[in-house]
Structures are given as C-alpha cells and as structure tokens.
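For this depiction, one protein chain was excluded, whereas all remaining protein chains were kept in their positions.
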Amino acid sequence: MASIAHPTTAAHASAENENTGIWSWITTVDHKRIGTLYLWTALFFFLVGGFEATLIRTQLMKPNMGFVSAETYNQLFTMHGTTMVFLAVMPLSAAFFNYLIPLQIGARDVAFPRLNAFSYWVYLLGGIFITLPILFQVAPDGGWFGYAPLTTPRFSTGPNIDFWVLGLQILGISSLAAAFNFITTIVNLRAPGMSLMRMPMFTWMSFVVQFLIILAFPPITVALFFLLMDRFFGTNFYAIAAGADPLLWQHLFWVFGHPEVYILILPAFGLVSEVLPTFSKKPLFGYNVMVYSGIMIGFLGFGVWAHHMFAVGMGAVADSIFSLMTMLIAIPTGVKIFNWIATMWSGEVRFTVPMKFAIALIAMFTIGGISGVMHSSPPADLQQTDTYFVVAHFHYVLFGGSIMGIFAGIYFYYPKMTGRHLNETQGNWHFWLNFIGMNLTFFPMHFSGLMGMSRRIYTYDAGQGFDLFNMMATYGTYLLVVATAIFVWNFVRSHKHGEIAGNDPWGGATLEWSIPSPPPEYNFAQIPEVTSRYPLWDLKDPKMTAGIDHSHADAKVITDTHAVPVHEETQRHTAKELGIPMPLPTAKPLFVAFSMVVMFCGLLFLRIDMFAVALTVMLGGAAAMIAGLYLWLTSPLE
Amino acid sequence: MAHESAHVDKHAAHAHPNGATYLKIFVILTLITVVEVWAYYIPALVASPLFNPSLIIMSAVKFAIVVMFYMHLKYDHKIFKMLFSGPLVIAMATIVALLFLFRQLSF
Amino acid sequence: MSAHADGAAHAEHHTHYTTTGLDNRKIAIWAFIGSECMLFASLIATYLIYKGKSLVGPYPHTEYIDAAGKVFKPILDIPVTSASTFVLLASSFAMVLALQAVQLKGVPLPSGAGWWTRAQRSSQLWLAVTAALGTTFLGFQAYEFTAFVNEGLTIKTNLFGSTFFTLTGFHGAHVTVGVLWLMSLLWVDRTRGLAGPGDELLVDITALYWHFVDVVWIAIFTLVYLIQ
Partner (left out) sequence: MSMLRLRKAAPALLAAVALLTLNACSGMESAPNSTFNHTTDLNTSIDGLWDLLLLWGTIVFVVVEVALIFTIYRFRKRPGGAPAKQIHGNVALEITWTVIPAVILVLIAVPTVKTIFQTQAPAPAGALTIEVTGHQWWWEFHYPEYGVTTANEVYIPVGRTANFVLRTKDVLHSFWVPQMGGKRDLITNRTNTLWFTPRVDLGTNAWNGFCTEYCGSSHANMKFRLFTVQPDEFASWAAHQARPALPHDTATSTAAPAVPPVTVASASATMPVPAMQAPEASAAGYVFPAANLPEHVIPQTPIPASLKFDDALLAQGDAKRGETSFMMGGCIGCHAISGNPMAMSNVGPNLTHFASRHTLGGGLFRNDDTTLARWIKNARAMKPGALMLVVGIGEYSPDLKGPVTAGLTDAQIADVVAYLRSLK
C-alpha cells in the first residue's frame, strides 16, 4: 500500500535504480517489475502450450498417423489446455493487471506489494511443477477438466493426475492472492478525482475479473481438494464403488469453468477498449454501457455453467433454464461489439499493429460468440458437444478473442514498458500470418466437427471425411508457428534496438501516458488530481473531451492529498531524491512461496508409500512457510 | 489524513452498540439455538413439513444478527456491505441450484 | 491472511491517503470473507447433495444394520454439538467485547463503574476468553471425531463420512487458524499493548474473520446436524 505519502516522510531509498541484477528481480516488490516477470513467464508458457499444440496438429495431419502414441497424445492435449488457460492467458492478463492498474488509477503501487510478489512466485513455481512431468511422460492426462471417475485412483494409477491436482491447487492460491490485492488496490488507491465511473475501461474489466476470480476459484479448490483426498487418503467423493455421482465433479468444475472463460476474455476486452479509442482519436462509445455490460457478463457468467453438460441428461427443465441463461449473455456481449464499432465510426482510424489486432478481435470473437450461441441450444448441442465444432468455438473466442486482445495490448504497451517500440514491419507480418493462420487452423474445425469428428481422439480412420479439414488445420498451425516465431524475435530484439518512444507515443487519454516510458519506480512524482475520464486529452486537446462532464480541481483535496492537477512528468528521479517512501525489496515472499510448494510436493510421496519422507517434507515445508510468514509479517514494508 | 481515519474509527466506535447490547444479542442467539435443539427432540415437529424450513429460517436469522451487529456491517461502510452481500447471494443461489440439479430439492 | 500481512507492517504508517478513507486490510478481509462464502457454499452443497446417498452406514440420523447384523445407531450426537455450538457463539460475544475494549482504551472509566463495566475494559481478558472458547470448540470437535471413528465412521467409510469430516474439518481448520491469530494478538497486547486506530483495526479484522467462522458454523449446525 505504498500509495501517496507526505514528501516529508523519511525517505527510504529503494535499491532499484542502482541495482538491476538478478537479485533485484528476485527481491522486487515493484508492480511494474512483477508485471514484467509475469509477461515473460507467461509468454514462455504460451510457447510451451503452442508447441504442444503443434505436436497435436502434426499427429492429426493425416488419418492413422503414428507421430505420437495415444498416451503421449492424451498428455499433450491435457497439458495444452491446462497450460494455455492457467499458465499463458490468465498470467498474460495478470501481467497487464500488475503493470497497468496502478498506472491507470494514479497509484504508486498495488495495495500489498509483497503479496503481489508472492502471487508471482507461486505462479512460477506452480507452473514449473505442473509442466515438468511431461518431459518424463508422466504429465496429467485427464483432459483440462479432468472428469471423474477417470481421474480417480481406480482408473488412473500413475502419478499423472497427482501433478494436475496439486499444480492447479497451487496456481489457484496465486490467482486468489492476486485478486484480493487488486480489488483492494482499485477500491482504495485511486488518485483524487478518479471516481469509479472515470476509471479506464481496462481497469474496469480487470475489476470485474477479480470478483470472478474470488468467486469462481473456491468451487474448483473444493472440487480439487476432494479429488486430492480421494487420491491420497482414500475418501469416496468420486469413488464409484461407494455410490459417488460423477456429476458432482462436473458441476463443481463448471461452476468454476464458465466464469473462468470470462476471466480469460474480459481483460482482452479491456485492452482493446483502450486501443480502439486511441487510434480512432475518439472517446470510447457509450462508456457507461460498456461498464454495465462487463458487469452483466460477469454476473450472468455464474448462471450458465451447466451448458457444458447438455449431454449428461440433466432433464428437460434444467436444460431449458441453462440454455436461456446462456443465450442472455449474447446480449451484453453484443453491446460491446457494436459499441466498439461505433467507437471507430466517424473517427480517424489509424491502422497501427495494435489497432489491427484489436479490430481482429472484434471480427474473430464474433465468430466464436456465434458458434457459442449455436451450442447454447441443447438439442443442437447434442450433435456438437465433444466434437471439433466445440474446439472451433473455443479457439475462436480464446485465440481470436483473448490472444488477439493480448497481442493488441502487448504492441500497445510495449513502448510504455520498455521505452521502445516494437518493429512495425515485423509486427505486420506477425499480424497477417497470425490472422490467416488462425482462420486456416480453426475454421475447418467447424466442419470436421459437424461432419462427425469427436475431439480428444489421437487418431482417426481414413475415408471418414475428416482428412481435408485436418490437413488445412495443421498447415494453419505451421503458419502460426512462423508468426509466433517472428513475434518472439521482434519482442526480444526491440528491447535493445526498437526505436525510442516518448511518454505518449500513441496520443493516449489516460494517466499511464503522462509519465516517462519506462515509468520511474515511483510512477508519479506528484499524484495528479483527475477531473474527467480522459485526463490527458483534457490536457492536450480539450475540445476532444468538451462533451463530457468535468469536476474542477478541489483545493481541499489538493491540500489533503498533495495531489496536483493532471500534468505531464518529463524528467525522472529516484524515489530517494523525491523523498517518496518505496516498499523495501525482499525475498521473503519467494521464500514463503517456495516452502509452500515444497509442502505440496510432500504429498507426492504418499502415493509411493514413502510416509516418512512425505511427512518430513510436508512438515518441513509447512514450518519454513510459517517461519517465513512470521518474518514477513513482522518486517516493515517501507 | 491521520486524524480523519482515526475520526472515522471513533465515530464507528460510538455508533456501535455497547457491551449491554452485545449481551442482549448473545442472549437472543442462545435462545434461538435452544429453540432449534428443542424442536429437534419433538418427533411431531420433526415430522411436519415445516420443520426444515423453520429451522433454516431460524439459523438465517442468527446468521443475519451476527453479521449485522457483531460484524457491525449494519454500521459500516457500504463498500463492505457490497463485498459481502454480493458473494453471499451468488453462493446461496449456487447451493439452491445444485440441490435442484441433484433432485435434493424439487418443485 | 497474508493480506493482513503487509498491513501489519504498516501500523505505523497511518498517514497514507486512501480513496475511501478505509484501511486496505479491512477491504481485503471483506473480499476474503466474500470468497470464503463460495468455499463453504461448495462444501455444504456437496454434503447436502450426498445426503442419504451412502450405500452403507453409519448414517447421521437413522439406524443402520450391516450385513453381519451389527447395529449402528444414528451417529450424530446433538447434545454435545449443541454445547459446542453454544461455546462458539459465546466466543463471538467475547470477541466483540475484546474489540470494544481496545476501542475504549484511553476513554476514562465513569466514576463508580461496576465490575462489569470495568471488566469490559480488559482487552487481554476478552482476547484470552475468545481464544479459550475457540480451543474448547476444537476440543469438542476432537472428541466428536474420535467418538465417530470408534463407532465405525471414518472419512473412508461412506459418502456421509467423506463429506461430513471434510466439511466440519475445513471449518475446524478455520477455527484453528483463528485461535492462533488471536493468540498472536494477545501476545502483542501483553508485550506492547494494543491501542490506537492501527491496533483497533488489527483487532477488528481478526474479529471479522472470527465471527465469519462462527456464522459458518451456525449454518453447518442447522444444515448438517438438525435438519433431516
């Protein structure tokens, strides 16, 4: 909660500027550096997940292929889904939460900087924990939603599922800790004048997402805990011999699972809602409605989960209710789509790379959304569910939606994060190959699905009418590999060689563009007092924001908070020079995270009947964790 | 700022019921609990279709009292009311929906 | 809990500007409690979903005779649980008094205040009582669990066993954390004395957590033990 303090407070120097070595990264509590760590780690996992996808597609290129074994294939698609959802897209969003939220609301850091570092380290260690097994052919193989009873010890004797259960449990802790942190940050650390209805749309969508996280993760935590108990302690939650009902898992999982998909898309929606106005030189069309529709989507998202279960025989009444609830969601989402288009209408649309990705999101997500509505009609879904038509649907929303939006965000904010632009030409190549590649990959899947190809099959027989579509999808994937490789190259190289970007390379409207790029450790030397939704346009081009209501700077607030009217900050100092107290770097969060993961690892030994070892490791981990926590709690933040 | 937040606290402290009220509340909670347990031992009541509903209502009342007074949500900032009631509603709805889905409740 | 972490180190910095004028830790704890609602909702729902679905006994409210003709009587022990429920309610009462005591620190005692008024002023007393009652509750639970195991109901026996022990166990774990939390507060109170807005807040969020654990039990007591 290193927010605004009196410049008079005794200044603690933060090690940042003097020290940029590895240790400074390990001990950092700076939301910007943590955001950067998230970004790099998540991009790495995206490559891992994509690589798995590439293997999947290669195996499916032709009928009766023997490129990988059935067992390997099952591990590949399970880990592909798990990696992309939990290790790539969610953390990519988290990277932006970390980096942007404080900057957009005019704060100096998140509410709990050390908890923030903790979240990252738990994510990293959890990601490694769940990913390593694939190198030894013992990766999880139950599918990304791990339906019982296939995951119960009776049908899965190996350690595969153990890694999945514990891994997801660990990752859940990371997401939850982060969510509490961001909720507090957004509620409490907004700069003077930054009322809720003045928050940038990205912050708004992130705000909604944090609530989805704190409400959606507990159910899966419980479901996983049951499975954990079943696997390690012989309980009966999913034990069919004891009369367990497999639908229990399915319901608990999807109560989490559906809100999860909106957790994956809303941050992307937020990002394009920043990009589109900037490059249309127009404010977002219907700001309030955009906010309400976001909230609506999040809220409705808790009432539709059973649309993933239309084939399990819930009965006509339940099917009907969940079908209608599901269709409802199309309405607020549609509003977003149309408002985005209206945002560009009668604007000056500049086709920069981020803008291209943002426009592509509108175009591609709509396709995925429409196939979603096709799923939402249960009788029709009985022909579609568990076929490639579903695979097509969710890749259009996930790749065409989340990934497109996130790429838009990366190209848009890279200059802010690094002070340098990504290369435009390479960016265009990346975009077009990506755009064509994804359609070539996923569009044919609609057909293979409707032509009778079930999903999660490691092979298919010849002459079934699947061949052409799979061939196309595979070549499309190879295009995506090339596209991604170009992006990776551009991303790495531009760090040193990209052209220099100033404070505000794109003509943005929000606070993050009023400070140097990359921002100094303290973000804002003086906290600005916000008087409208588009503070920077107020400053640079007042006629643009003439149409919206402003509040004039309030003298009392200013004296109370030492805020100053919105202004551009050009020169950078260290926090020490400005006497701004910064949180002290510390490795305690890492230590606590590490010992917690060790504690979880202990369980693994139970399955191989090494009770002594299991107990020592678990108790050791727990003891270390508590000790670390104690030190953490008792050491001052600043 | 310090004085202000301090002021907020003090203000809250005064708005709060004092020890006596807390005691009253405690007595009420105890009484309701006694009634609940007593009902449990009257077969006639247990048999009646109103047994479960009335028990659930009683516990709901206890729940509400503790939250409003002991957790002083009644007197606290509205942001806290939202942070609690929102999730609570979704949680309740989810339980009920699940019970219908598993035929443990039915129309 | 870690949420309370960064804050704790913060007690001294009370000069921080916040948008709402509220303390970060209190917002975080309420968000946490909101999340906990969903956690216990899932646990309770599971218990109710599996209610009456066990293939073999012992059962909570009804008798069970196994193949060998062995008789298992209804396993729930309402009198004992009623007692432990009362204990937990009482602990909540003690908790509010503890908070009040901290808040009234420095406010002079009215002349001729009775023992009750004076007693109300001792934060250490009420923190201790709360922790003690919490521990008593855990004692009851330990007794209950061992009794059940002796009567032939383990977490492995049937669906009822698995769901019952997990649900109440989860709650017990929460109580345990609460007790430890209270004890560390008591320790702070003894060493440097809890006083001032910063500490009031510390006690306040502890109380919020503690009361929440209590209301969860109110629900569990009715839904698991009483209704049939």
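Some observations on this one:
In order of appearance the chains are A, B and C, and numbering begins at 1 in each one.
Quick note on the criterion: a residue touches a chain if its C-beta (ideal position, glycine included) is under 8 Å from a C-beta of that chain, and two chains touch if they have at least 3 such contacts.
As the structure is a prediction and not an experimental result, all values here were calculated from the model.
The chain not shown here makes contact, within the complete complex, with A. The chain not shown here is touched by just one of A:132, A:196 or A:331, and that residue is A:331. One of A:24, A:366, A:526 or A:635 touches the chain omitted from the figure, and that residue is A:366. Per the touch definition above, the residue from A:62, A:495, A:573 or A:607 contacting the chain not shown is A:62. By the touch rule set out above, chain A reaches the unshown chain at residues 62-67, 69-71, 74, 142-143, 147, 149-150, 155, 240, 243-247, 280-283, 285-289, 311-313, 315-316, 319-320, 323-324, 327-328, 330-331, 334-335, 337-339, 341-342, 344-351, 356, 359, 362-363, 366-367, 370-371, 373-374, 377-387, 428, 432, 435-436, 439-440, 443-444, 447, 450-465, 468-469, 472, 543-548.
To be clear about the criterion, only the chains that are shown with their structure count from here on.
Between A-C and A-B, more contacting C-beta pairs join the chains of A-C.
Taking the mean of the C-alpha atoms as each chain's centre, chain B and chain C sit 14 Å apart. Shared interface positions of chain C, defined as residues touching 2 or more other chains, are 15-18, 20, 22, 27, 31, 34-35, 38, 41-42, 49.
Contact of a single residue of chain A with at least two other chains is seen at positions 183, 187, 214-215, 219, 245, 248, 255, 560-561. On the chain A side of its complex with chain C, the touching residues are 1, 3-6, 9, 111-115, 118, 176-177, 179-181, 183-184, 187-190, 192, 194, 214-219, 221-223, 225-226, 229, 233-237, 242-245, 248, 252, 255, 560-561, 581, 592, 629, 632-638.
Contacts from chain C toward chain B in the complex involve residues 14-18, 20-23, 26-27, 30-31, 33-35, 37-38, 40-42, 44-45, 48-49, 51, 78, 82, 85-86, 89-90, 92-93, 95-97, 100, 103-104, 116-117, 120, 197, 200-201, 207-208, 211-212, 214-215, 218-219, 221-223, 226-228. Residues of chain B touching chain C in their complex: 1-2, 4-6, 8-9, 13, 16, 18-19, 22-23, 25-26, 29-30, 33, 36-37, 39-41, 46, 51-52, 55-56, 58-59, 62-63, 66-67, 70-71, 77, 79-80, 83-84, 86-88, 90-92, 94-95, 98-99, 102, 104.
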